[in-house]
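Only one protein chain is missing from this complex, and each of the others stays in its spot.
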Amino acid sequence: MEYFVILISAIFVNNIVLAKFLGICPFMGVSSRLETSVGMTGAVAFVMVLATIVTYLLQYYVLNPLGLGFMQTITFILVIAALVQMVEIVLKKVSPELYQALGIFLPLITTNCAVLGVAILTIQGKYNLPEAVVFSFSTALGFGLALVLLSSIREALDMVEVPNGMKGIPIAFVVAGILAMAFLGFAGLV
Amino acid sequence: MAKKESTLLSMFLALFLVTLISAIILGFVYEFTKDAIAASRAAKQTEALKKVLPPFNNNPVQEMYKKAVDGDTLYFFPAREDSVLVGIAVNTFSPKGFSGMIRIMVGFLPDGTIKDVAVLEHKETPGLGEKMVRSKSNWSVQFQGKNPKTYRLAVKKDGGDVDAITASTISSRAFCDALERAYKNLTEGGAK
Amino acid sequence: MSNTVLYTVISLSALGAISAVILYFIAQKFKVTEDPRIDEVEDVLPHANCGGCGYPGCRQFAEACVKADSLEGLFCPVGGNEVMAQVAEILHLETVEEEPRVAVIRCQGSFEHRPRTSHYEGVSTCAVEHALYTGDTDCPWGCLGLGDCVEACNFEALYMDEKTGLPVVIDENCTACGACVEACPRDIIELRKRNKKDRKIFVSCINEDKGGVARKYCSVACIGCSKCFQVCPFDAITMRNNLAFIDSDACRLCRKCVPVCPTHSILEINFPAPKVKKELVTTAAANSSGKAGGQTDAAAGKNASSGDSTEPQNKND
Amino acid sequence: MTVQKNQLKTFPKGGVHPAENKLSAGSPIKILPLPDRVIIPVVQHLGAPAEPVVQKGDTVVAGQLLAKSKGFVSANIHSSVSGKIFRIEARFDASGYKRLSFVINRHEDEWDPAIDRSDTLHEKITVSREEIIRKIQEAGIVGMGGATFPTHIKLNVPKGKKADILIINGVECEPFLTADHRLMLEKSKELMVGIHLLMKALEVDKAVIGIEQNKPDAIALLNGLAEKSPGITVQALKVKYPQGGEKQLIKAITGREVPSGALPVDVGAVVHNVGTTLAAYEAVQKNKPLMERIVTVTGKSLQDPSNFLVRIGTPVAEVIEAAGGLPDDTGKVVLGGPMMGKAVSKLDIPVTKGTSGILIIPDSEAHRMPVQPCIRCAKCVSVCPMGLEPYLLMLLGQHQLWDKARQERALDCIECGSCSFVCPADRPLLDYIRLDKMRIGALIRKEKKAVS
Amino acid sequence: MNKLLTVSLSPHVHGKDSTSRLMTGVVIALLPAWAVSVYFFGWAALYLPVLSVVFCMIFEFLIQKYMLKKASSLKDGSAVVTGLLLAFTLPSNLPIWILAIGALIAIGVGKMSFGGLGTNPFNPALVGRVFLFISFPVQLTSWPVPKGFHTSLTDAVTGATPLGMLKEGMRSGEQVSTLLKNVPDHMQMFLGYMGGSMGEVAAAALLLGFLYLLWKKIITWHIPVTILTTVFLFSGLLWLINPANNADPVFHLLTGGVMLGSIFMATDYVTSPMTPKGMIIYAIGIGLLTVIIRRWGAYPEGVQFAILIMNAFVPLINMYVKPKRFGEVKKNG
Partner (left out) sequence: MNQWKNFNKGLIAENAIFVQVLGMCPTLGTTTSAYNGLGMGLATTFVLVMSNIVVSLVRNYIPDKVRIPSFIVIIASFVTVVELTMQAYLPSLFEELGLFIPLIVVNCLVLGRAEAFASKNTVWSSTLDGLGMGLGFTLALFMLGSVREILGSGAWLGMKFIRGDGMLIFVLAPGAFLALAYLIAIMNKFNRKNA
């Protein structure tokens, strides 16, 4: 498969949040401010690519030879959890501001289904390793795109009077819904 | 809450033990369900075979043979009743679906007439292309009893005889494409 | 036991063990030496992030407390002494007790007492109106009534009284964070000592104009006649720039000054009304004429009372 | 030199064109009958109040110094009438607050003998540069274009900077106002001398009089005179508000852009209003301090819109009386033009050095429309001559995000009001921008204090 | 004088513009296109837009009154514009109940959920239209063929829009150049003689409306002109590279919703950027996306998606594309 096709598909057509419903919690959680959403995108991209590489190797060099396909979930998530924890520890040291900003969402990257989802999808999609890297990276970009758009819109909405009942999460979901609708326009591109 | 100190040993032990216990449990659960899973997988295939073929009493899976076409593989399942060939089911595919690959099991009678079709795998849009699945709509019934020799396997828009699923010409086209591929390869020397 | 189970056990527990070891070493290598007490202190703070302490938010205040050698000058007005005691305990420092305070509005110029002389139109903020001119009335000191203070309050301790056009403090909500004091362009709001049962006596006016001038535009202005000053047995009252000021630390709530004020400028709040019967008539009158003005302790229902029956004397110059 | 359409200059970005309504353009300057009592505040300029040098009960003559400038940015105050000082007390003035003022009961009209009251034109400039500035300072001249910034400070170009062009602001872009227009027509010769004086004071050899195209008579007249005066030219300008704004005028005439936070001299230009220029002439050549000025009294419902020569300190009510009296349906009285003028709450306040006009607005037009939601039409953005985003500054003001407003350069706003004027949703944009500016000012003061 | 003087900050005069005047201007600018539509599609094209407007106003009124409990803002006329534009993007043979759902979504989801006029990040009419497009793909893609004024709802013949024919043909592997022989010629398309939604067919009438909007200074040229230019250049480039597989640029300009979208929908104040520079970026985005979706996407037409997608970018554009400040000091370092 061409890398370009993977890229377009993962960012626009099969956007991880808007079409595949993965990673919604951080999508909603950190999208109230643009700044944090950019940081989150970086963190997710980093973890996602790293996790994909490790799980890829694990799948093809440990699980498959041993016939342990059913262990996919548990091994993958263990690897991801450990990875995220490492990132967290390192980040706290290297960039305390970013650590403060991402707050509780760093540990939540562990439970960001997008990371595990991508790891599993990579295997299901039968990508080879370079493709898997491109795929996971562009998925993260897609996540970032959706996140940045949503957060910029939410910041703009902070300035206007959103009806009480709709404030916060509901209106964010409405925006996400309309975004998802608009992104359907990319259908068929690949 | 008394927090456990994070020392190398305690960390190592805790995680090691947790994984060890999990592994043991999982291993056994896997052993226990392995056969059931295999059975249900096999059941799905024979289910599909039974659906698209006239009654048979051999095991078509055992007699299965493959043919590599268009970058993928077709699987042929000859069905016999008392060693008489009563039909051949083809596990066929089309990559032209609205959202990618579609796999269909299609059963042909020995004269090439389609007995029935069953969708094995697809990613089409719920409510649109998904209607090719029998449980969702009766659309695919139209193929029953049609012989591709006379019946043009193409949607009406393209000059064929097939009524497309409304608003899902693409899926319908892919469906026809899959059937056409099965038929062509079957007649081109697949048939015995 | 089948191979699968064996492989499962080996691979998974190996993975677990490896993860544990790697994590351990990373944790060692990148150990962060953040003072854990910051978190602890932050935990006991009220998380109002109101800035009343002088820091942008609770966390910054917590950091400041941890860094400081003594808690002097560090006070969270929202949490009050209770919270500061907790903070002190965490940090093993002495608390510095602060007198509990509460906001009071030093203006009684309700619609009735201050005739309107023009009509302001534009954004409803005191700051803007203040910059433009004296306001709807000719009093350049008094409340503009557009509620910047109410807006500034994070604790719903202020509201605008529709009838008088003046803000009212709800004593029990007030944390004395000082946001309203900061917000008022006319410096009308003061933080005063709370006293027992929130009792207070103060001059509800900040007008420094000469008596004759002040009288022209407001009937309840302090005219600087010094009567209260003379009558005060504890020297709690000072006169400056035609204005009386009662020092809340020196005032012993004797209430001698209240009745002598010819313009009812001195308010007593949360005192029981001793001579209820006798005063019934005047109380009603006083109340409706906004005597209790901006000062009614609405929630408590204990209205400012009315201890004063002297009729305003017309003392024109 | 004739004016050709394609020679019209203007500033490139933004601006509006409100209905001009120059009702009093054809009415020659009349001398207002002397008031019986004048009120002369000690601050009529930008800067520190002047310090009284006379006392209650003193008798003064017109042109006598009442208060001496105190501090660097300040200006002298002179009596505009002869009479007795009745009181020195706080009186309401145009600021909306009470300010220390001299209340003088007029008696006759006796002038300081040093003042040359004749009509003769003194064209010959005999004094030195320093002398010009000194005389202007003594005369208490302040910018009469509205900002009332003491003129002598502007003439004293700071060391290291060099002005190369004097721009005379005859734009009068505000609707209704015609004081400068009439002045240019009736005092053109004096004006030319004044320009030479200012040129000499600034040591520049080039002066440009900027006049908007809707005053063709003034353009023609001054053009004729300018042809005979080396160094002076007249520049016709397209009619566009706020062309008279200093930065806009400099941009229109010279193409130079005064950087944010900088002064006009930083780009070598100094701008003076025609009224200021005339006052400079009178001060230097005739020894006359700034004690009277031309005031336009106008309004659609006013009987007799006119231009008056008014003594400083005359109560506004009397000026209105002379133009036919206050109409019954008056809803608002504005000192200055409708775009930048200040609404006042009472009419017994005095005319001061900066009062260019008195505008009477009928009640039917005096009120604002209900505020509607911003439809983000971007009209405010497109008319802002300073390239700001008024809608955003207002939102930031409403949400009290002063830091952000500062980043968005709220302080650059010249308060021209174009944004509020144009907003289809009737939003009080400028009100909030002023709030932004006030709060940012407070922030800056706080910062400065923290630093020191 | 016994009346109190009013005191307020300057300015003390106000221009003539008001929200409702602007909205009325848009409605007037839409009239020519409406007239052409009635001429080609018959009575349905007359009453469906009216109904759409009525639905929009009713929903806005009800939501405001009973859910938001705010004063009604019907007077500002924005619901009228939304209603009209919604109808204009729909086929004239649409069942009325679908129209009603569209109006509910446009007003309820697209506009009032965010707080009403001026708050919505997405174009309400397009939210309504795309919602319908995805919900009712069958009804939304059967286009009546223009027959003339006598056509009624019942005897309308459906066919494909020129873009639809193109996409369909390309799917079945035909050459674009041969396909183009079957579509109306450019002049016919310019005048509106083709299948399509009610308001989009007549480029000529829409351009007339554009001129009116420009004349009345309701919109500026930036967005429409940039979109049209981008579409023209990009599709022209593709066409030059491979004329056999791409339609000519004029075809792209005249068909589908490009005209309606660029003149009336992309220019919606609320959902477009605030500065000329920003508008141009936004418009280039719309132009590119439109052609990309038309050429490579699943749908024959891409304008509606392109505008919605770019709507989402508007806050970012507003944040980072600032007007040229007067006297900007260049910071070095």
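Should a chain be cited, it is by its letter among A, B, C, D and E, assigned in written order, with residues numbered from 1 in that chain.
In this text, a contact is a pair of C-beta atoms (placed from the backbone, for glycine too) under 8 Å apart; a residue touches a chain by one contact, two chains touch by 3 or more.
Predicted model only: the values in this text are computed from it and were never measured.
Enquirer: Would you mind spotting which of C:V5, C:A20 or C:C58 touches the chain that isn't drawn?
Expert: C:A20
Enquirer: Touching the hidden chain in the complete assembly: which of E:W43, E:F61 or E:F136 does that?
Expert: Among E:W43, E:F61 or E:F136, only E:F136 touches the chain that is not shown.
Enquirer: In the whole complex, what residues of subunit A lie against the chain that is missing from view?
Expert: 18-25, 27-29, 70-74, 77-78, 81-82, 84-85, 107-108, 110-113, 115-117, 120-121, 124, 165-166, 169-174, 176-178, 180-181, 184
Enquirer: Just the residue numbers, please: which parts of subunit E touch the chain that's not shown?
Expert: 101, 109, 113, 131, 134-137
Enquirer: Residues of subunit C in contact with the chain that isn't shown?
Expert: Against the left-out chain, subunit C lists 16, 19-20, 23-24, 27.
The rule is simple: only the chains that are shown with their structure count from here on.
Enquirer: In this assembly, which chains make contact with subunit A and also with subunit B?
Expert: Shared contacts of subunit A and subunit B: C, E.
Enquirer: Give me the fewest steps it takes to get from subunit B to subunit E if each step has to go to a chain it touches.
Expert: 1
Enquirer: What is the chain whose Cα centre is as far as it gets from that of subunit D?
Expert: B
Enquirer: Compute the distance, rounded to whole Å, between the mean C-alpha positions of subunit C and subunit E.
Expert: About 53 Å separates the centre of subunit C from that of subunit E.
Enquirer: Express in whole angstrom the distance between the two chain centres, defined as the mean CA positions of subunit A and subunit C.
Expert: Distance between chain centres: 47 Å.
Enquirer: Suppose each chain is reduced to the average of its Cα coordinates; what separation in Å results between subunit C and subunit D?
Expert: Roughly 43 Å, centre to centre.
Enquirer: For subunit C, give me the residues that contact two or more of the other chains.
Expert: Subunit C, residues with two or more chain partners: 4, 8, 11-12, 15-16, 19, 23, 27, 117-118, 121-122, 128, 132-133.
Enquirer: Can you tell me which residues of subunit A touch two or more of the remaining chains?
Expert: Where subunit A meets two or more other chains at a single residue, that happens at 71, 74, 78, 160, 187-188.
Enquirer: Along subunit C, where are the residues that touch subunit D in the complex?
Expert: Per the touch definition, subunit C meets subunit D at residues 117-118, 121-123, 125, 127-128, 131-134, 138, 140, 213.
Enquirer: Residue numbers of subunit B touching subunit A in their complex, please.
Expert: Going by the criterion above, the answer is residues 19, 22, 26, 30, 98.
Enquirer: For subunit E, which residues are in contact with subunit B within the complex?
Expert: 137-138, 141, 168, 171-172, 298
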